[in-house]
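Here the complex is missing a single protein chain, while all its other protein chains stay put.
Per-chain numbering from 1; labels A, B, C and D assigned in written order.
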Amino acid sequence: MIVLILPLLPVAGAGVLLLLGDRPRLVGVAAVGTLLLTLAVAIAAATSEPSFGWAWSPGIQLRLELDGFGRTMSVLVPLIATPIVAYAAATEDDGRRRLLALLLAFVGAMLLLVSAADFLTLLIGWELVSFLSWTLIGHRWRDPDAVRSATQAFLTTRVGDIGLFIAAGMTFAATGSFAFAGLAGADPGAQAVIAAGVLLAAAAKSAQLPFSPWLFAAMAGPTPVSALLHSATLVAAGAYLLIRLGPDLGAVAWFLPAVATVGIATALAGAVVALVQTDAKRALAGSTSAQYGLMFIAVGAGSVAAAGAQLVAHAAFKSLLFLGAGMAIHATGSGWLGSLRLARAMPLVALLSAVGALALTAVPPLGAAWSKERILAATLQASPWLGGAVLIASLLTALYAARYQLLVFGPPDAGTRAAQPYRPGAAELASLAVLASVTLLLSAVWLPGGERFVASMTEGTLESGAAWEIAASVGLTAVAFGLVWQLFRSRRLLTFGLPDRLQAAAADWLGLPAMTHAIIVRPIESLAATLARLDDRVIDAGIRGVAWLARRVSALAAIHGEWTFDGIVRGITSLTLGTARASRTTDDLGVDAAVEAGARGVGLVGEASRRLQTGESHHYYVIIAVGLAVMLVVLIWIP
Amino acid sequence: MSGELLLDAIFWLFAAGAVVTGYRVFRTDSMVRAAFYLLASFAAVGGILVLLGAEFVGMVLILMMAGEMLIMAIVMVMYMMNPAGLNPMWMVHQHRVAVAAGLLSFAVLAAPVLLVDFPDHPNPAPEKATAQLGEELLGDSMLVFQTAGVALLSTMIGAVVLASRRGRYGEAEEGSTEPSLEQDLEST
Amino acid sequence: MLSAAVILPIVGAVLIFVLGRQLSWLATSERRLQRVATLAAAIPLVLLAFAWLAFEGTGGFEQVEALNWIPTLGVSYRVGIDGLSLPLASMTALIFVAATAYPVDLRGRGPSYFALMLFLEGASIGLFLALDLFLFFVFWDVSLVAMYFLIGAWGHGDARRSALKFFVYTFAGSLPLLLAILGIYLTTEPRTFDMAQIIEQQPLAGGGLYAVLVFIGFFIGFAIKTPMVPFHTWLPPAHVDAPGPVSAVLAGVLLKMGTYGFVRILMAMLPDTFAQFAFPLAVLAVIAIVYGALVALAQTNLKRLVAYTSINHMGYVILGLAVAGAAVPGQAAAQAIALTGATVEMVAHGLITGSLFLISGSLLARGSTYETDAYGGLLQRAPWLTSLTVLAAFASLGLPGLAGFVAEIQVFTGALAVYPWLAAVGLFGIIVTAALFLRMLGRVFLGGLPERWSEFRDLGRTEAFTLAALLALVVVIGVFPAWLLDVIDSFAGPFVGR
Amino acid sequence: MPDSEVMPMDMAAAVGDVVPEIVLVVGGVVVLLWALLAPRRWQSGAALLALVALALATLATLPMLPALGGRESLTFADTYARDGVAVWSKLIVLPATAAVIGLSVPWFRSDPRHGEYYTLILYGALGAILLAGATDLKEFVVAMILSSATGYVLTGYHRRSSSGSEAAIKYYLIGALTSAAMLIGVAYLFGLAGSTTLSGLRSGLPPTGGVGLAVGAALVILAVAFKIGAVPAHAWMPDVAQGAPAPVAAFVTSIPKVGGLIFLARFVLALPTDGLDWRLLVAVLSAATMTLGNLAALWQTDVRRLLGWSAVSQTGYGLMAIVALGLSGLAVPSLLFFLLAYVIGNVAAFGVVVELRGRTKLEDYLGLGRARPLLLGALLLAFLSFIGVPPRAGFVAKLLLFGAAIEADYIWLAVLAALNTVVSIVYYVRVLAPAYFDAPPKSIPVLGRWAAIATLAMAVALIVVGLWAEPFVRAFAESGLLP
Partner (left out) sequence: MSLETILLVAAALFGIGVYGALSQQSFVMLMMGLELMINGGILALGAFWAYTAGGNPQGQMLAIVFMTVMAVEMALGFALITNVYRARRADITEKLRRLKG
């Protein structure tokens, strides 16, 4: 039962918020209070491995369960969300109540997703998260860009949803139920399909290549929204899914390598993007993709525990970084990295952000370094190439993390405008502080027993690495820091002196969005437009054929019409001609559906058939004579 | 033997007469003349009927046609232009089609003569024909006879209704038309 | 009781038609007239609620009420319910209450409008309850006529032409249906139109050319009504030119007659032939899904857009039915799921698209155009309208927690088990519908508010209440589907032989 | 039944078989005498007398119903049938004729000389009845001529109506040609079979009759086609519908069809089937008739003319029943039910025209729904019945007809009929739509109570027969079709 309360509590809180009316303080307090309560419930739930079933239909049950990494996630989500919501309550004046309510509902949906024990429940949570992210990203709905971005984000992840649909359907087809529990027992063919579906869904949600660009779009929302989406929720859902289901699907031979490949590609590309981006939030977004890429690599290397640990660490430091960036942008009104350098303007924030940046760089003894080290170990264990890639990614991470921190919160120089002095509110600082302390507290995993704790919380195993690996990564980090400092000094840190075109392309996922637009969106839209036109004026081949035939017949009839001028022949000719004209008219007009053309054809034939009724009795006599002849033919010759 | 030959000769005379006069109906300049050709054609057919033993029917046919042709001639004189053949009368339409239809009709009706084996069941007692007709008329065909009577009665009424110039209450055409579209005073 | 649900609205129609002119109390006030009509329209809803309570879910026809009608031909008046017809009939009653209550420009002909609405309600409910093919066809045809006059007299734009196209086209569908009904009737022994008996006799079991011909007759009839691509071209003009509530009825109720016929008649009476054609039917369904979605994507006219999504949604239904009727061994559970899903889709589509059409009616009443580009930023002036539209739109694109999802997931689950590749292609439609609805929402309700709409009115009380009632049910079905699925499954399970 | 068995005939007993007919004959004479002798203001009394005659004839018919113990047999030496079908043809014709008389009374009010009209109507009805009962070529020929003769005169009854006289003579010209041709056809049949009774034909016609048989059959069928307005002798139907006095149009486009179709049914059953595919012939005629009628009706702007073309197409549907004769048990019920529904519907539709004082232009019907809702209701019922929308009688008729055609394996004909029905909607709606949707431009005066009552009674009958079809269907199914 408690596992049902967990997602419902924030949702109920959201409802209460809506009822509270326009009272900013009260609303904020209520929101944070709800989340704290949720956190408490989550902790209680996480310690008890609860489960809850709920009849959907006679044959199907929805199951909620907290086990394995789910327990960690269920605590992590409210834990990270609380300071973010507090921050939002303090900073967002525009539609505060709506934003907070949606954030709470969003947390609820995420908790539902986390506690799902079958595909159907998972899908429900999954899609609700998508929907709420649409409302959150589009929070500033008066801005058409925000609306467009929200739509883009929703649609991209919706593509991934297809994977989940397929996985769910296949699971049912193979096992007769949606439950995860049956996955391992499914036949290999079905498992392969399920694995593909899961990978698609996870990649789309976690902004892996080729879906990564939607994360940029997601930046259109307010800062707290970005912070929440990128850290413990929306984006995390993909990685969570893999952590949760990866072991079950490991039997599919290509699955883990594929996951790892996606991860490597994204980790490297995301790092490059983060390195050359000139917008603070987008740089962080690139880093998010890269970080989730690391988690994918971990899963691919077989170490879900390392991936889980990385997820937790990332959730803490990334939200911290985002909130910091938000304050910087708030202070200067711009996120352009060339104009910030706010060390003097907001030293405390700079310091807290630095904690996040160091975590991002994975500097020991922070918790993030621990998880990174475990990932490295796992990958090296799996394959040296994989390990090498992780090392390169680490180097790049160190570079962009240092670049980010320096460009945003570095010491100002002559080139930067003097920022207005900005006094962050107590709530904002407190939020940052909480997140920073969480980041710091995670260092505890280095302590003895940390390893066991992590393993138990993720129900996975951990590889311990050799000492040289730590040394190597620390060394690399140091080199990177040096390099960045040099570039900073020489003022080439912003674009590294790259040509503008190259820099812009690299910063925008190497032109991936434009490409998607060109090869997917545009063709679909033009296909849709074409089909719509077609639907309005279908001319099918059949009608053309009839028209052609009728024209030939009418030509023949016209010749006969000249030969004999007797009225009835004229009548018959005109009937034929009418038919022909009918067909030709529809052919020429060509503006209406085939059905319409057919109808008009019937109408014109009707017009023509009236001409048989010439009004002259002797024509009727001929009709009778001809009719009689036909009757005789039918009677005499047809049998 | 010679009687049969004579019979045949008379028949051929009638036959030729029926067809030729029938043809002449449409090849003459005067309607009156056409009417009399028609009468002649009917008379010839009546003659053949008599030859076949149906004396009563044949004679009735001739008498009836004589009366009818008189009426027809009167009607033509009364209403039709050019009754007496003062001008050449050639008022036809769709001539070619009509010729074709006529020939085709002949062919269709003649075909059975050549192709079909009609039952061979000649009249065993031609001399009793008229008596038999009487019995039939007032016996088995009573209903037919009565119906024909009603038909003739209707025809008489109808002919008067359509053609008489004067009705019971003055001019026959008076008020004989559709109701006016607007409300008249009587009907409420 | 079921008979009363059919007959009372028709009696009400006559009364409203007569008293609406004669009784000054009613004739002087359209609002009063509307209230009375709504009350009358609600009677079947109450009666069906009781029927629901008494429903046992035995799998057969329940609460049957029968009366000999033309025993010489084996025709009887016979109504009853099972897990398929009960939800549809109830949904019908609800839609009619909403549509009757919804404000509309009556053009000074209130009594006729409400009389036709009530008459149509009786006929529609009768169609879903009918257990006799003859009776079924009677209601089928009668509903066309009433709908024709409703569109023609209270529509806008080129309403008469659209109405005529609707009438002629759907009538062209009803005649093959009649021929097919006769075709199957002539093979029964003893001759009967009684559905239960025909289903039991299975006179055309084993297929053959004759069965195929009968199948084609039924298929054309139902496919036009549903409508399935390429028989759909009557739908967009009819919807665009019909008044909002009438559109709601058309989409919510009349389209279901086609899909209902697929299940009740084609699948039940010609299972072998249906199985033979299940795959092509599924292909057509997937085409409808994708095609409907794509064409809708290109529409700028709100009503056309919704109309084409109807085609898309009916594609889901047909896909579910094709899956359920396919001859595949060992997938009975999945097939039952698909059939349940298709049935839920019928109900859900009725509620959701009904709401969307009512909404477009409100939009037209305020802005006198359906062009989405003419609007923008309406959220600022009309939060209720916006919220309810968002809810309806997301329900339509299949958001979990709303009724549409319940249907779609089941349909696709079943389809993946039976026709995995087709289902995968069909899933593409899910993205496109999402895209088109989001785009529509963005254009109409979000973004900047053009100056001309600065006085835009939000929904009135009746409108908001009506829509909220419909959408509340959408949410209830989405969150607690079990009460509905239980009922439907009582029919679907035995039907596929689970 | 060989001829010899009933010979010698018991004339007194035979008279008992034709009491309704005798009542009509006597009634006609009485009406005529009244018309001749009664003063001018009492002329309408002739209508009353005619109604009395019809009522008496109906009463005399009822005991002949098989369900009421009536004996089904041939009479008058096999020339006439008193079977269920014949009885029902009377029961269809007589009330419909009464309704036509109801329509006629106000219509002819301005004509001082219309007593004879009712005689002709009675004899026209008698002609149709005799045609329906005829089981002999002689009787057929005289019944045809009785029916036609009255029809021509009635059509031209308005002496001052130029279109009436044109319609009458066109009607006549077509009728005269077909019946002249029919005579030689009858002669051929007689020559082949040696008898004129249908039972005689059935036993006497040699299957080897070949061309002769075909010619005879075709010419007789052609004459019947004229009577019922079927292709190729259909051309008079729209002209008469438009030109004749509207009540006459109602009569002439419907009543003779009862006789014609039923005689056709009796006649084709007497033909040998091997070597002569009369089913196909009738099917082709049916197809051509319904299609041409519908197509030509599409763009009519004259409502009466439109009704005339619609009557042509309806004949086509009716012929489907003939096609199915002998192959489907539904054939006879469908034929009778079709006739019942069609006659009622046609009289109702023309009744609306009559009540609207003969208004016939399409635009005259604008806004009828608001000005005269009851009349529009009647028109709606009639048209929907023609289309075959339940629950009007026309629906049951179509159902039975389609069923019969399908059972006879003439599926293509059923499909074509269905397509035609779709086309027909368009022209019916072309009248109904403006009548319902538009506002009336001006007031629409009507003719009077008699016509309204007759029209509405027919319209109500459409619904009643449609909903309460069982007694009819059962009685029709049990009706014998002799010989």
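Keep in mind that, in the parts below, a residue touches a chain if its C-beta (ideal position, glycine included) is under 8 Å from a C-beta of that chain, and two chains touch if they have at least 3 such contacts.
Here the structure is a predicted model, which means the values were calculated and not measured.
S.K.: Can you list the shown chains that the hidden chain touches?
M.R.: Looking at the complete complex, the unshown chain comes into contact with A, B, D.
S.K.: If the hidden chain were put back, which of D:167, D:469 or D:482 would touch it?
M.R.: Considering all chains, including the one not shown, the answer is D:167.
S.K.: Please pick, from D:141, D:221 or D:287, the residue that touches the omitted chain in the full complex.
M.R.: Residue touching the chain left out of view: D:141.
S.K.: Which residue among D:34, D:188, D:402 or D:436 touches the omitted chain?
M.R.: D:188
S.K.: For chain B, which residues touch the unseen chain?
M.R.: 7-8, 11-12, 15, 18-19, 22-23, 25-26, 31, 34-35, 38, 41-42, 45, 48-49, 51-54, 56-58, 60-61, 64, 68, 71-72, 75-76, 78-81, 91-95, 97-99, 101-106, 109-110, 112-114, 118-126, 129, 132-133, 135-137, 140-141, 144-145, 148, 151-152, 155-156, 158-159, 162-163, 173
S.K.: Even though one chain is hidden, which residues of chain D still touch it in the full complex?
M.R.: Residues touching the hidden chain, for chain D, are 137-138, 141-142, 145, 149, 152-153, 156, 159-170, 172-173, 176-177, 179-181, 183-184, 186-188, 190-192, 194-197, 238-239, 242-243, 296, 300, 305.
S.K.: Residue-wise, where is chain A in contact with the chain that is not depicted?
M.R.: So the residues of chain A touching the unseen chain are 610-611, 613-618, 621-622, 625.
Just so we're on the same page, only the chains that are shown with their structure count from here on.
S.K.: What whole-number Å value describes the gap between the mean CA coordinates of chain B and chain C?
M.R.: The separation of the two C-alpha centroids amounts to 68 Å.
S.K.: Roughly how many whole angstrom separate the Cα centroids of chain B and chain D?
M.R.: 28
S.K.: Express in whole angstrom the distance between the two chain centres, defined as the mean CA positions of chain A and chain B.
M.R.: 95
S.K.: For chain D, which residues are shared contacts with two or more other chains?
M.R.: 210-211, 215, 426
S.K.: At which residue positions does chain B touch at least two other chains?
M.R.: 108
S.K.: In their complex, what parts of chain C are in touch with chain D?
M.R.: Listed in rising order, the residues of chain C that touch chain D are 68-73, 134, 137-138, 141-142, 144-145, 148-149, 152-153, 160, 163-164, 167-168, 171-172, 175-176, 178-179, 182-183, 185-186, 213.
S.K.: Could you list, by residue number, the parts of chain A that touch chain C in their complex?
M.R.: Where chain A meets chain C, its residues are 55-60, 120, 123-128, 131, 134, 138, 141-144, 147-148, 150-151, 154-155, 158-159, 161-162, 165-166, 168-170, 172-173, 176, 193, 524-525, 527-529, 531-532, 535, 538, 593-596, 599.
S.K.: Taking the touch rule as given, give the residues of chain A at its contact with chain B in the complex, in rising order.
M.R.: 564, 566-569, 618-619, 622, 625, 629, 632
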